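And now, subunit A:
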Amino acid sequence: MPTEERKKLLGELKNSLSGALPEERIISGDYAKTGCHLEVRLSDAGMLRVASVMKEKRFYLETITAVDFPDSFELVYFYSTWHQDFCRLVARIRISKEASPRSVSSVYPEAIWLEREIYDFFGIRFLDHPDLRRILNPDNADYFPLLKSFGKTKLTEEIDDILC
Partner candidate 1 sequence: MAVDERSPICMPPNDHSAQLKESPAILGFAVLQDLLNLARVNSLWPMTFGIACCSIEMMAAGMARFDLDRFGIIFRSTPRQSDVMIVAGTISHKFVPTIKTLWEQMPGPKWVIAMGNCAISGGPFAYEGQYAIVNGADKILPVDIYVPGCPPRPEGLIQGLLQLQKKITKGTIDANRRAEKAARRAKK
Partner candidate 2 sequence: MNITQLPIIKEIYGFLGRDLTAAVTGILIILVFVPLNSAFLVWLERKVAGHIQLRPGPMEVGPHGILQTLIDAVKLMGKEMITPKLADKFLFWLAPIIIIIPAIVCFVVIPFSPMMQVREMNVGILLIFSFSSLTVLSILMGGWASNNKYALIGAVRAVAQNVAYEIPLLLSTMSIIIMTNSFKMSEITAAQSGVWFIFYQPVAAIIFFISTTAETNRAPFDLVEAESELVSGFHTEYTGMRFALFFLAEYTNMFIAASMGAVLFFGGWHGPFFPGLIWFMVKVYILIFVIIWVRWTFPRLRFDQLMNFAWKFMIPAALLNLMVTAVLLKVL
């Protein structure tokens, strides 16, 4: 694996990212431990800017996910390359429980489904999303299952009957 080229790529990436996001924190990640070479911590709606920089560098959006922490959500974006000198970048953003982050679907169309999924699971509403509907759960569902506060529902009761 060409480490020299990767260093160069990482340097370029850092440069262009720090050009786009003057105030954000860009940290080198520990690949052996976390699986990411570069970590970007965003404080505000910087994800669109990150996305367009990544698109320019021909990174693909691996996945978007959210984690429900007790006082906030964390949105996590993974970008990685197709190139031989592999590199993965993770962008994290903490948002409050009521916040509506901006959608990156205008840059990466793939995000349309990924953000729909996050909405479906966590109830996070993305701004500027073309088609924010339920995706996996039924359209008329009134719950957001992956929230930590999601307890037993009506549906689970009958299962509990069998469990004991």
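For anyone wondering why these and not others, all candidates are chains of the complex that A comes from, given by their letters.
Criterion: a contact is a pair of C-beta atoms (placed from the backbone, for glycine too) under 8 Å apart; a residue touches a chain by one contact, two chains touch by 3 or more; residues count from 1.
Quick caveat, the model's predicted, so the values are computed rather than measured.
In the assembled complex, subunit A touches candidate 1, while the other choices in 1 or 2 stay out of touch. Residues of subunit A that touch candidate 1 in their complex: 136-138, 143, 145, 150-153, 155-156, 158-164.
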